[in-house]
Every structure is written in C-alpha cells, then in structure tokens.
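Missing here: one protein chain of the complex. Every other protein chain is in place.
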Amino acid sequence: MPTHLRHLITLQHLGAETLEHLLDRAESLREACAHGTRRIDLLRGRTVLNLFFEPSTRTRTSFELAARRLGADVVNFDITSSSTSKGETLLDTLHTLEAMHLDALVVRHRESGTPEFLVRHAASGVSIVNAGDGNHAHPTQGLLDALTVRQHRRHFDALTVTICGDVLHSRVARSDVHAFQALGVRDLRLCGPGALLPAPGELPGCAFSDNFDSAVEGADVIIMLRLQKERMVATLLPDEAAYFERYGLSQTRLRRAAPGALVLHPGPINRGVEIASEVADGTQSRILEQVANGVFVRMAVLAELLAR
Amino acid sequence: MPTHLRHLITLQHLGAETLEHLLDRAESLREACAHGTRRIDLLRGRTVLNLFFEPSTRTRTSFELAARRLGADVVNFDITSSSTSKGETLLDTLHTLEAMHLDALVVRHRESGTPEFLVRHAASGVSIVNAGDGNHAHPTQGLLDALTVRQHRRHFDALTVTICGDVLHSRVARSDVHAFQALGVRDLRLCGPGALLPAPGELPGCAFSDNFDSAVEGADVIIMLRLQKERMVATLLPDEAAYFERYGLSQTRLRRAAPGALVLHPGPINRGVEIASEVADGTQSRILEQVANGVFVRMAVLAELLAR
Partner (left out) sequence: MPTHLRHLITLQHLGAETLEHLLDRAESLREACAHGTRRIDLLRGRTVLNLFFEPSTRTRTSFELAARRLGADVVNFDITSSSTSKGETLLDTLHTLEAMHLDALVVRHRESGTPEFLVRHAASGVSIVNAGDGNHAHPTQGLLDALTVRQHRRHFDALTVTICGDVLHSRVARSDVHAFQALGVRDLRLCGPGALLPAPGELPGCAFSDNFDSAVEGADVIIMLRLQKERMVATLLPDEAAYFERYGLSQTRLRRAAPGALVLHPGPINRGVEIASEVADGTQSRILEQVANGVFVRMAVLAELLAR
C-alpha cells in the first residue's frame, strides 16, 4: 500500500497502485470465502456505524455484512428518527458519534460533498467511508465494478468501456470513470440522452455520445445505469418504451458489442426500461457477480482503513 | 433425521418422524438453556437474513434471538425502505441477497405461496424458512404449538384438539392441523362463525362446527385464534362482545373441556374478544410457554437447515 488510507471519499486521484492493492485484497477475501472461511476476526472490537441519510437497504446490508464478516460490531443509525430531525446540525451529529468511540462512519447523503465535509471535521480516530453522495461519488461501487471486470479481462488498457444512461446524475458513472481511467482504460464512452450527459470538461478523456448504437459498437464492457422515473421528463422521450428503444440494452444491440462483452448494472434494475430481461438474465450479465464482489470490496476497504 | 431438510415452507407431508426429530432437537436446546447454556456456536460465520414484507416484531425478534443464540449473524432487511419499493421484482431481490452469500432467508409475506416461489428459484446454498405466508402456512408456529402440547401430554393419538376463531384466514390453524395430524391426533375440531370456516375438503380429517360450546366439549387442547378486527363484518356478529359471547374462551366455557385442558393462543391476544383475561392469565394457559418454545423451535429449525 503506497500511502495509508484513512478515509475513502472518492476514487479520483487515488492512483493505479492503491486501486490494484484494494482489488487484490478483495480478491483474496473472495478466495478465502470460497474455501469456506466465513468469518475473520480482523476487526474484532471495532465499531462501524451506518449513517444513511438516504434509504438504501441493499448498500447498507452489503456494508453491514462486510463489517460483520470481519468481526466488527455494526450499528445502524436510523437518521429519519434521530436527533437530526430535531434540528441537530450535521457537525453535532458527527462529534456526538465520535465521542461514542466509533471507528468508522459509512455515510450516504443526498448532497454531494457531505462525506468530504465530515472528513474535514472528523477527529483523528474516525474513518469516513462514502457510500454515495449526491451525484458526486460512490467509490465502493467503482471498485466493485473494476473488480468484476478484472475477474474476466486481464488488461484494462486494451478495453473499451461504455457507460449508458443518466450519466449526469450518476455518482456510479463518475466513480467508474475514475476507477477505469486510473487502471488504464483509454477508450471510455459515456452515452445517454443529451439532457442527461454532463459537460465534457467534467470528465476529461471520455468520449460523449447520444447515440447508443454507435457507443456500444465493439465495447468490451457495457455499464447500464438505472433510470430514475422522474428523470424521464428531461430526456424529451415520451415514455419508458421510447427510452428503451433508444438507450435500452437489448439482445440485438448487445450484438454490436465485442463478442462476450461484459454487461454490468449497479442495480436495482428496471427491466424493460434500461435493460431487457433476456440481457439481464443472459450469459453475458455480470450483475450478480457485482453484488457478490460488493461485499468483498467493502471488506477490503474496511480492513484497509481500520485494521492495525 | 429421515431426509435432510433444506427449506421449511409447510409442515404438510413432512411426516411424524421429521416432526418428532425437530421437536426433540428443540427440547434438548431448551434443556441446555435451562442448565445455563445461553449461546452455542453451531452457526458461527453463517448469516440469516430476516426478509419481512409484513411487519411482525414478535416473530422477527424470535427468529433473531434463535439465530444469534446459535452464533449466526442476523441482518434485518427492512423491505419497506428497500429497493422493492423502487419496483425491483421479488426474484431480483432474491438473487441479489443470494449473491451476498446469505445462508438463510426467513420470509414473511402477505401472499400465500411466496416462500415456495422463492424455493423454486433459490440457488443451491440458500435455505428458505417460511415465517408465515398469507393464509397458507406458518410452520414454526405449528411446531411450537406441538412442542408445547408434548411437554404436557404423552400421547398425541388420545387427544382432542379444538381450534377456534377465524380458521379461514389462519395460517396458524393450517400448520397446527398438519402438525397435530402427522403426530397422531385423530379428533381435530375446527370451530368459528360459518363465514370464517374453510371448505371442509381443504382440511380432510377435521370436524367443522360453528358451535363453540359443543366443539370445546371434552377438548384436551384448545387453540384460540386472533380475531382481526376487520373480519368482524364477515362474521355477521354486530360487535366484539357478541363475538366473545359465541366464540370467546371464558372460564365457564373452559369448564366444558377436559379437566386441565391446555389453552394456547399464537398472540398477540385480544383480551375480551377471543379470550377472557382470567383464562389468558389462568393456570391452564400455556401462552407464554408457547413464546418460550418459539425460540427453541426456531433454533432447532435453523440448526437443522444450516449446520453441517
């Protein structure tokens, strides 16, 4: 490990060496698990608190399992029924939780920048892990996507990766771009309706397109993003069927990609909106492998930040 | 154990040998606990997930305690705030949870057949435990009722068992019938307002009656069912007092039963609606023993399904 990580907020600027190290660690945890090791007591006596301002049972459960399998105690802090609803400030909540001697706060928040704000004010003994903030970053998702691809493809630098959907509002897309670029991917294509694409300057080194048929051409990896129904209006497309027609991943469209292209999706999927059922359930889908890798990646991150 | 159980969906067709084996296992866990053993590490490293689509703090807590006392990790998956509310299908939820390497899903669902549906699609490593589905089955309740009776009566074949209340909508009644019939009970009486009795063909071998006074006559075991207030309309009875008058278990009515007859109720009880307080709190009541046995039965089931 080149430099010791204390927090994980974004993958941007982390560097290939750090990323590879985290992926290696996740991989060896995966192998240990496959050989029957179900519990490691690396973090025994440590406490991880899930501080979710936005509900997400899937991601919370994944972090909870990761922490428990390392022997840590996990507390779910249900923010909707908490003092913050009584008007306590975010910083007072942070300092209160720190005073209880927690080792890590896993934070999800609607507003971009919240985890970074917490890092700036956190006491020395607490690690902040970003579990998704606004449209800014979702670093463990970026790592698990990279791990899933690495399990099937040897060299990142030869890959074409296409990310399709509501890129503009997607923290997944941003963390994927940062992960794949750092790991060597050179042909990275971002695709979606024009109104749902960010300004090219925000993500240098990527190609932008509103034509999925051409963006998928020859792709080795296709990452489909979840379309939030409320974004439909902005797309200028009348309905889900029209969206699927232009930006959905059908079996026909998949044939334009490289043979055996990997299909990823952060879940939960909208069948028939951004992805056809036959593709989601097909042989090229890596969606459930992503879920499995999510636990190992989060174990690796927590072990990296907390183990001494 | 005659055949190895992988799931527990219903008690129907399980057979006396399997049931007796599970009850024996629950009984020895109860004895170990009485002698001070509070925690057994049989399921250390295993993960049990409570997937409750219908709220039930009591049953969820009973399963949670059972799993923890066997050393398993327990995750409560709060479905109301989960992705299924974002439109994820039940199968996608199942496969996502499987991919996180869970060992058992304890499922409660409003719709009959949901746990069986999950079994048909579950991966090989996951056990499904039915914690109540619609009016279909509640197998651990059937087991805990049988255990409670067995702790007081030696031979099932000599017993008269009367189940009274809203039998039509009761998964408890169905699992009780399956358990007691398999264990040898021959005189099984189902009683309730005509509109709340199932068609006799559905539960062969039972006697049906809308007269509680005669149905309770000479009974050795009386199982009272919870009346859901919203069913009152269907009973053609104007109010709770009128329901209690005809179908409630009063001290007077209890005298018609066999001396020392056992009184059971799955809880939570409606005092003064289906059962008089003096009966619920009386010497013949086994209601709290049922609650205690619930934890041991669930420990036995989880140990049976998961321990290797």
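As written, the chains take the letters A and B, and residue 1 is the first residue of each chain.
Note that in this section contacts are C-beta pairs under 8 Å (C-beta built on N, C-alpha and C of every residue); 3 or more make two chains touch, one makes a residue touch a chain.
The structure displayed is predicted, hence computed values, not measured ones.
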Among listed residues B:6, B:21 or B:68, the absent chain is touched only by B:68
Out of A:12, A:47 or A:250, the sole contact with the unshown chain comes from A:47
Touch rule applied to chain B and the missing chain gives residues 33, 37-39, 55-58, 61-62, 64-65, 68-69, 267-271, 288-289, 291-292, 294-295
Listed in rising order, the chain A residues that touch the chain left out are 44-47, 49, 73, 75, 77-79, 81-83, 86-89, 92, 95-101
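Following the convention adopted for this analysis, only the chains that are shown with their structure count from here on.
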Per the C-alpha centroid definition, the whole-Å distance linking chain A and chain B comes out as 41
